[in-house]
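Reviewing the structure listed below.
Here the complex is missing one protein chain, while the rest keep their positions.
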Amino acid sequence: MNHLDPRRLRALACVAAFLVGVFWLIPVLIAVTGLWNFYFTLTSVALLSVASAGVWLTFYIGRINIGQGAFALIGAYVSAILVTKAGVSFWVSLPLAGLFASLVAIVIGLPILRLRGVYFAMITLVLTEVVRLAALALPITNGAKGIVSIPLPGELSVLGITLIPDFSTIQNTKLAFYHAACVLMVLCYASLYRIVNSRLGHLCRSMQQNEELAESVGVNVAYLRVIVFAISSFFGGLGGAMFGAIAQSVYPSSFVVKDSIDFMLNCFLGGLGYVFGPMLGTLVLYFGWDLLFELGQYQLLVFSGILILLILVLPNGLLSIRIDMIRKLWR
Amino acid sequence: MRRRNMLTAMTAALALSAIQGTTALADNPVLKIGFVGVTSGPAAAWGISNQRSMETRAEWINETGGYTIGDVTYDIEIVSFDDQKDPKRAIAGMEKMAQEGIHYVVGPNVDDGAAAVRPVAEATGIIYFPYAFPKPLYTAPASNAVLGMVANYQSGPAIYRYLMEERGVKTVAFIAANESDPLSQRDSGREAAEALGLEVVSANVTYQVDTTDFTPVLTPVIRTNPDLLVLSGVTPANAPQLLRSARELGFQGIISTETAQDAQVLREGAGDLANGFISVGGASTPEIASDMMNEFVARYTDMFGEYNDESNTKVYALEYILATLAANPAAIDDVEAFKQTIDTFEAPNPYMKGDAVMRYVGVSSFGQRRQIAVPLVVNVYQDGEFETLFVAEVD
Partner (left out) sequence: MEQVMANGVYLGSQYAMIALGLTLIFALMNVLNFAHGQMYVIGGFVTYTFYGQFGLPFVLALLMSCVTLAILGALIEKFLFGPVIRRSSREESTMLLAAGLAFLLDAMILLVFGEKQRGVPKIVDGVLNWDFRIIMPYDRILICFLAMVSIAAFIAFMQFSKTGRALRALAQDRDAAQLMGVNVNRYSMIGFALGAMLAGLVGGLLVTITGVNLGMGGPTSIKAFMMVMIGGAGVISGAILGGFILGMLEAVGLAVLSQYGDITYLVIFVALMIFLAIRPQGLMGKPWG
C-alpha cells in the first residue's frame, strides 16, 4: 500500500488529533473550566471502553458476549490480591490480571465457544453471576467483605529511571489515573485496529460470515475463536484491575451482570461495524448519564428515552451516521 | 458554573426546563449538602427514603427562614446523585459533590460504594455518612466516614440479649441474601450470638435477592427449629415474603432483623403473619416521637404522598451535619475543624421525647468517634404498626 495514500494520511491526521485532544486539549479544558470531576468520568469512560473493546472483538467473530463483567471482576481481584497479599507492584499486576483473565477465558472458552447466537450470550451472562458468587464463596477473595484499603500504585522504574512515579506522592492522582487510563485505552485500540487489519482480522470476518465455510477452506476455527476470546478477556481484565486501583477496593459486586450488559450495549450503540464504535458508545452511554444528573428523578426516564430515539434513528450504531451522510452527499 | 449553563441549555432543548431542583426561597446564601446513593433499580427504596427525608427537612428549614450557622443564615439545598448501586458511579457522584464545593455528603447506602468513595472523599475533603457497616471505613487511618446509623453488630447483641433474658431464647438461626452486605451482617451477627452464649443452629442458608418463593429456601432452616430466626440485612422487599413463608411453614419462634423496615410494606406483604416481627427503627413510634418528629412525618407525607418508616433512622444525618456546623461555624468549608468538633459535640435530640442528646459515638467499635448516636429503637410489628420494644444507646 502506498504510504502517501490520502486516505491513510487523513486517518493519521485523525489519530494525531485524537491523541492531542485526549492528552492535551482535555486537561487544558478541564484546567480552564475547573471541572475537575470530569477527570474521573473520562477515566471511567477510558477504562470501560477498554473492556468494551474486548466485547466488540468477540462480536467480530459473531458472538454476543455478555460476560465481560466476569473477566473485569477477575482482573480486579487478581490485581488486588497480588498487590495486597503478595506485595507485587501494581504495574506488574496489571498485565498479570489481564493474562489470568485470558487463561480463564481459554479454559472456559474451549467448550462454550462452540455455542452461537443467544446461547452463547446466555452462557456468558450466567458466567458473570458465577464469578460473582465464586468471589463471595472463595476464601482468597475475602468473600463478602471484599478487599479494601488497597494501596495506590507505586513507582515503576527500569534500570533506575522512573517511568511512572509513585501515585501516593503525586498531588493530582486524578490526572495521573486519567493519563494511565488513556494510555491504556490508546494502546488497546491501537492493538484492536492492528488485529482487525491483520490476517487474524481477515479470518475473523470470514468466520463472522460463515464458520462452516471458513472451516472448510482450512481455517482452524476452534483455535482462532479461543485466541480472540482470550484477547477479549485480556482487555476486560485490564479494565477491571485499573478500576480496582482507583477505588482502592474490590467487592464481589464491583462488576455485575448489569456491567456485562452495559459493555455489550456500548458496542451496539457505537456500531458493531466500526473499531472505534465501542469507545464512542461508552462515552455516550456513561457520560450521558452523568450529564443528565441535574434532572433528578427524571434522569433515568430522559436517559432511556434518548437512548431509544438514538436506536430508532440510527439502528446500526452511532458511527453509521457517517456512511448515511456520505451516501446522501453522493446522490 | 459554565457546565450548569450548558446543562440548562440542554434541558431547555429537551423541553424539560420546568423540571428543576428546588430553588432558594429567600435571599439567604445557600448551603449545599450532598447525597450519593441508590435511587433507582432494585434497592431504590433505601436511597429514596434517604433523599426524601433530606429534602423534606431542607424544605422545612427553608420555609421557616433558614438555618443559622455562626452569624449567617443559610438556605439548605440538597444535591443528590443516583449511583445506581454501582461503586464506580458512586465515585463519580463523590467527584461531582467535590465539584459542587460540597463538604458534607450523606451516603452511599451499601458496603462496596462506601469503600470505593473513600479515596475521593479523603483527597477532596469530604465528610460522608454511609449506611454501610464495615469497620475499616470508620477505623483509623480512615477518618472521613461517619456511620449514619446503628450497625448490626451493635444492635444485634442488644436484641439477642433482650430476647434471651425476656423470652428465654436459646437457639438462633441466620438467613441472608448472598450479597456482600447481608453476608457480612450475618457473619457479625453470628459472632455476636455465639459470644452471648446462644447456640447457632443454622447460619449457612442463603438466597438470591431475586427469589420469588422462599419456601424452599426456608424449609431446611425451619427444620432446625430455632427459637429465634434472624433475617440478616434483609431488604424491605424481601422481609414480608420471608415472614410469610416462615409462618406458613409452621414456624412458631421469634423472627427479627437489624435493618429498618416499613410497617405499610409489612402489612401489605404479610398481614397478620408479620405480627411479632422485631426490627430496628428510628423514633416515630408514639411512645418516643417528639412533636418535631411528628411534624417531620406529616411534612414528608405531604411532599411525597406516603411516608416510609425507614426514614425514621435517616432523618438524623442531615440534622447532625447542620447542628455540628452550628456548633463550629469554621467547619463549613474545613472538614478538619469538623473532625475536631466531633469529639466534643453535644446537642439535644429534637426528634425524641425526653432529654436524649445528639453526639458522636463509636469509640468502642472503631476506636474513634465516627458514628452518629441514633437512638437504638427496637420495634415490634403488631397489627399494622410498630410498637417500641425497648430503647438502648450505642457507645
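Every chain is named by a letter (A and B) in the order it is written, and numbering of its residues begins at 1.
Keep this in mind: a contact is a pair of C-beta atoms (placed from the backbone, for glycine too) under 8 Å apart; a residue touches a chain by one contact, two chains touch by 3 or more.
The structure displayed is predicted, hence computed values, not measured ones.
Within the complete assembly, B:Ala270 is the residue of B:Ile91, B:Ala270 or B:Ile332 that touches the hidden chain. Considering the whole complex, the residue from A:Ala17, A:Leu163 or A:Leu301 that touches the absent chain is A:Leu301. Residue A:Ala121 is the one among A:Ala121, A:Leu156 or A:Val183 that touches the chain missing from this view.
Within chain A, the residues in touch with the undisplayed chain are 64, 111-112, 114-119, 121-123, 125-127, 129-130, 133-134, 136-137, 143, 257-258, 261, 264-265, 268-269, 272-273, 297-298, 300-301, 303-305, 307-308, 311-312, 315-317.
One chain is missing from the display, and on chain B it is touched by residues 39-45, 48, 178, 183, 203-206, 208-210, 212-213, 215-217, 219-221, 236-237, 240-241, 248-250, 262, 264-265, 268-271, 305-306, 308.
The criterion applied here is as follows: only the chains that are shown with their structure count from here on.
Here the spacing of chain A and chain B, counted between their Cα centres, is 35 Å.
Across the complex, chain B is touched by residues 33, 35-37, 39-41, 44, 133, 136, 143-146, 148-149, 152, 173-174, 243, 246-249, 251-254, 258-259, 289-291, 293-300, 302 of chain A. Interface residues of chain B facing chain A in the complex, by the touch rule stated above, are 2-4, 7, 10-11, 14, 16, 19-21, 39-40, 80-82, 84-89, 91-92, 95-96, 98-99, 110-112, 115-116, 118-120, 123, 134, 136-137, 142, 178-181, 183-184, 187.
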